[in-house]
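A single protein chain has been removed from this complex, and every other one stays in its place.
In order of appearance the chains are A, B and C, and numbering begins at 1 in each one.
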Amino acid sequence: MHERIVGQSPWRVDGIAKVTGKAVFPQDIYLPGMVYGKTVRSKYPHAKITKLDTSKAEALPGVLKVFTARDVPGHNGHGVLHPDIPVFADGKVTSINDAICLVVAETQDIAEEAALLIDVEYEELPAVFDPREAMKETAPKLRENGNIAYHLKIRKGDVEKGFALADVIVEQSFKTSMVDQAFLQPEAGVATVDERGHIVIYVATQYPHWDRTEIARALGVSQNMVRVVTTAVGGAFGGREDMTVQIHACLAAMVLKRPVKIVYDRSESFKAHSKRHPMYMDYRVGATRDGKLVALEATIIGDAGAYLSWSPNILRKAAVHATGPYYIPNVKVDSYAVHTNNPFTGAMRGFGAAQPPMAYEAIMDMLAEKLNLHPFTIRWRNAFERGSETATGQILDMSVGLKETMLEAARRFGWNVEELK
Amino acid sequence: MEMKKLSLTVNGKLIEREVPTNIRLLDFLRDYLHLTGTKEGCGEGECGACTVLLDGKPVNSCLVMAHSAHGREVITIEGIGTPDKLHPIQEAFLEAGAVQCGYCTPGMVLAAYALLKENPNPTREEIKVAISGNLCRCTGYNKIVDAVELAARKEGK
Amino acid sequence: MQKVDYFRPETIEEALELLAAGREEYKILAGGTDLVLHLRERKVSPKALVDITHISALKGIREEEGKIIIKAATTFTEVASSTIVLEKIPALADACKVVGSPQIRNQGTIGGNIVNASPAADSVPALVLFDGVARLTSKRGTREILLTELLQGVGKTAIEPDELLEEVILTPYPGSVSGFYKLGRRNALAIARISGAVELVFAGSKIAKARVALGSVAPNPFRATELEQFLNGREFNEETKEELIALAKNLVADKLGSRASAPYKREAIAGVMREILNRIEQRRGR
């Protein structure tokens, strides 16, 4: 290559700041007159709020205001696809982590003290925690049109004819766990009103421009009045796509005309951001004696939790990637995103394409064992190449380096790839 | 609020302040001295982002009461090197690609600094033990270990 | 953080004065690796903290007439690197080396590990192994009590609010070889799922004397006297090892009964015992 800097490894442009501790994360910002916000969250996964009394907290010296749903001037909700996550719960909670209110006080200690004085009473509602249960007619309905938020079908060829051609068939169920992005820097933001009267927030986010849209919508102001400045971001992995502190801090700063800082502790961080979808995956795959895949049937059910976030896109991605990087002529996949009263799930590194490998890569090994083939061999014989057609009928007209990755990895383990092909 | 006089050395400078009795060393460094290179990642001594050297030894400043550091010597990341004059460990972190989001980096650098002071020629395994109290979610640690090895070589020269 | 006052005595006498005055309302602060966290979480709400880390008389390790005396505010790092400990009671060094992380080991103290009375306290099985005795001091006087009696359940001890744990006194068998191993869910920053410590005195190929202690299988670490009795006088060979492991499995099963962790721990103890015996074998060869 004739390039000079592309392909090299110069020091990170933000590197010197980061190794010397100078890089600014939102929690590192201290503004004159700054006050502190503390969120109070639900105690129940599904309940009516029958009483919300903030008077004791507001009476505590040093408390400036307690913000609740009544204080949201614009749309009381946010979300990457559909704004169904309440800024503050309005009479009802759908998940245990729903924000009830935000206490703003002169110091973090006072805000925390006051948060303990918020008096909330609930009337519990029936809840459902397993997406397979939630799909049943008898399950408590979390949405008017049922709990199934999304269903995608993939239909290619004829799976029954495909299985009839198979010499071996493997059938197996799998379940992935709910996991957390666990980035090192807990959520934090500092909002202030600048000299122009514009609302400015310094925050670690994955998408400042969408945050601006959602902040403006919730605050009922025009987008040019909102400025989102991305500080150094302490890891994200999908966990900073849905917003956390942004609207709360901006609302408080707009009303109080003071800089407002919100910093989550680790426990609140776990509660506030999305999780990876646990998926139930039932697979059936057939292959011929020479290791060629002929049919795949899969049902994938993802737990969307209480709010939509990216669930349709994630279960779509799961379906599209359900076959693995292998050519299979006959495919039938049903993929569902289902609401429950669990914490909401959303983006995390891999975004729905991360769960199916647990199933399809186990099955490749299971088929190989039955056929007395090496794991490399069965993969090699079915691997996508340039020009291959995927289960959705897409022709891979781009660079397809799958086989090279197989060869390179296998060689480093000392496998005799020429024999194994 | 109960206040007490706290006197300690931070990055070689004697500091004397009246501060509340209920704050942690981490809070003192960040909120009072604005030495914000010391990060809070978990507040329970599990992640090491708040690592500082207390009398030369790495500790989690989120688990040390500020007044416990009275009369002692504290070194934070700001005391290791500056953008104009990087410490060889800091240079090595940049050269080896040991930095991604950077939130664990100050703690990692301090853990490495303490290790190399005691053991200028550590094995990879010894490096891993020395940074085992510092969680990193971005790098998978491999390049951090590379960086500490590189720093040992640089300093050894 | 909630409000709390703070005292920093520099002598044991000053500390005892404070404890006598504060009674239940004052709490001793040593390494702080648990207490500072509990304060933040409002699990405890003392009026004041009595920080004992500035009392130099509470630090250090010494050997006296075959006994090893460890002062309460000695850190895990100091214990793990002490020549006396490494040579005479390596099981304790093994244990202190795997506490939490380097940072926690630099902060946390032996005394703190005892008084927290956690079932999973890393150093306690090794302290119990060597017949650890705690020396408690108050303005009322001084008393000595076996650790196995001092520990009275999860988070419970026989220490009075005005008492200060001054030191722990260990009595290893002369010429013994010992080892400790902890099984955690990960290789650092791990809470012991199950742990054990064994001390053996060899007479030729035979085991002359044995002590065994286990952690994380009961409310507090304890001495497994059944296993000790079995080992006394046996040949130190594969057969003995396998029989010991089988007995240990039964013991763990008995202790845990129908607890959720029982099916796992009663099997996993095998790997733990095997690792300890391997360590002893390696040390014996030296």
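We take it that a contact is a pair of C-beta atoms (placed from the backbone, for glycine too) under 8 Å apart; a residue touches a chain by one contact, two chains touch by 3 or more.
To be clear about the criterion, contacts and distances are computed from a predicted model.
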Chain excluded from display, named as in UniProt, from "Electron transport complex protein RnfD", "Dihydroxyacetone kinase subunit L", "Multisubunit sodium/proton antiporter MrpG subunit" or "Nicotinate dehydrogenase medium molybdopterin subunit": "Nicotinate dehydrogenase medium molybdopterin subunit"
Shown chains that the omitted chain touches within the full complex: A, B, C
Per the touch definition above, residue among B:21, B:38 or B:139 touching the missing chain: B:139
Residue among C:187, C:225 or C:282 that touches the chain left out of view: C:187
Among A:55, A:173 or A:416, residue touching the chain not depicted: A:173
Footprint left on chain C by the chain that the document does not show: 101, 183, 185-191, 193, 263-264, 267-268, 270-272, 274
Residues in chain A touching the chain absent from view: 3-14, 45-46, 95-97, 127, 129, 151-156, 172-180, 182, 204-212, 226-230, 233-238, 240-241, 266-271, 275, 313, 316-317, 319-321, 324-325, 333, 340-343, 347, 349-351, 353-354, 357-358, 361-362, 365-366, 375-376, 379, 383-384, 391-396, 398-402, 404-406, 408-410, 412-413
Hidden partner interface residues of chain B, rising order: 41-42, 44, 46-47, 96-97, 100-103, 127-129, 131-145
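Assume only the chains that are shown with their structure count from here on.
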Separation of chain B from chain C, taking each centre as the mean of its C-alpha atoms, in whole Å: 29
Centre-to-centre distance between chain B and chain A (centres being mean Cα positions), rounded to whole Å: 32
Per-residue multi-chain contacts in chain B, two or more chains: 22, 43-44, 135
In chain A, residues with contacts to at least two other chains: 109
Residue ranges of chain B touching chain A (in the complex, touch as defined): 22, 30-31, 34-44, 47, 49, 76-78, 80-83, 86, 90, 93-95, 97, 99-106, 109, 135-138
Contact footprint of chain B on chain C as seen in their complex: 1-6, 8, 29, 31-33, 36-37, 39-40, 49, 51, 53-54, 77, 100-104, 106-107, 187-189
Chain A to chain B touching residues, read off their complex: 9, 11-12, 14-25, 27-28, 30, 109, 181-186, 232-235, 237, 265-266
